[in-house]
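All protein chains but one are shown at their positions in the complex.
We call the chains A, B and C, going by the order they appear; numbering starts again at 1 in every chain.
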């Protein structure tokens, strides 16, 4: 399992008339979180694209418990449970930084494609990095 | 069953570096579609809020088949299958207007709350309108 | 002078905690409006890019009089006053569809570049189309 925690602060741009984060914004926070997670293990997504691969989202899901409000600091906890073969799944849970209260959960599933969007197998260097990281974490 | 089709045109604002609609934007299109669907059967969401009820999203889901591109005209087909009691589910499928090719599908589930976000039963006038519309459609 | 009127409807996605359209959203509406204006005179922006030119924004400006609210139908009036040489300026004024009340005004200025972002002169076919349209309008 690979884990990563990404902090986000909520601004006016994120908030709707109900005074809470508009529901689609969390998917932007998810993107930030998975990008930083991959970077933290040595996978810079900009370089992944430079090397000819993309990870488009093929599934996105969210369940909302409580709305984050203006000025709130939230944490996007992100994890990869399984070593990907043809698809890569990230799971997210969003909590209040101060109280650790669970605000919402979600996941995204990604395919591997070439730059024209055609499906490819997971690039070897990505597989290697993920596998090494998974194994290290198992030993801990 | 209640059905509604809402056209959307894709602009630069919606498109990411891959040249396709960024994944969270479809949830904005879903919101447009369900708002117009409700309006089409006599439920103006602005008035729903004025009368003290909100329909916050408690679940959102999307599956992506093919990315819509800049300038593309797409249709958001929306439907409600079941008369809601405590939750209301909208199902969406997005197709290319020209070719009818399926681009993505999704759903959202909504709770009924008062203006402070506390759960309430479905307001009677909403239930009535939905029930009448469901029955009419059954007879057709 | 070239003129075009583009209707937009305001949804929850556009509205902030004050209950009015968040200030940056109008720039998305401006983009819709200028894209449709260009299309209306035979300039499909997707094809402009296919033919090797881009029109990146180099200046954006907005002045806000009154906030548009959820469910409101607004019109983005767009116009080009002068035949562009190296820069192209669009002026916008946003009014309520029902009352014609002025809500905000703005403008954007665009450069012509190649696909790598390097400045170029206005492509001839774009100049021709704009010139013809300007002349026709003068005669009217």
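One rule holds for everything that comes next: a contact is a pair of C-beta atoms (placed from the backbone, for glycine too) under 8 Å apart; a residue touches a chain by one contact, two chains touch by 3 or more.
As the structure is a prediction and not an experimental result, all values here were calculated from the model.
> Among C:57, C:83 or C:129, choose the residue that contacts the chain missing from this document, as touch is defined above.
Going through C:57, C:83 or C:129 one by one, C:57 is the residue touching the chain not shown.
> Just name the one of A:5, A:35 or A:113 that touches the chain not displayed here.
Considering all chains, including the one not shown, the answer is A:35.
> Determine which one of B:15, B:37 or B:104 touches the chain that has been left out.
B:15
> Give me the chain B residues in contact with the hidden chain, please.
Given the touch definition above, chain B has residues 12-13, 15-17, 19, 22, 24, 70 touching the missing chain.
> Determine and list the chain C residues touching the chain excluded from the picture.
Given the touch definition above, chain C has residues 17-18, 20, 23-25, 27-28, 31, 49, 54, 56-64, 67, 108, 117 touching the missing chain.
> So that we can see where the missing chain sits, which residues of chain A does it touch?
9, 11-13, 28, 31-32, 35, 44-46, 69-71
Quick note on the criterion: only the chains that are shown with their structure count from here on.
> Check the residue numbers that chain A and chain C use where they touch, and answer same if over half are used by both copies, otherwise different.
Mostly the same residues form this interface, as more than half of the numbers used are common to both chains.
> If you average the CA coordinates per chain, which chain's centre is most distant from that of chain A?
C
> Indicate the whole-number Å distance between the mean C-alpha point of chain A and the mean C-alpha point of chain B.
Distance between chain centres: 25 Å.
> Using mean C-alpha positions as chain centres, tell me how far chain B is from chain C in Å, no decimals.
Here the centre of chain C sits 28 Å away from the centre of chain B.
> Could you pull out the residues of chain B that touch at least 2 other chains?
Residues 28, 31 of chain B each touch two or more of the other chains.
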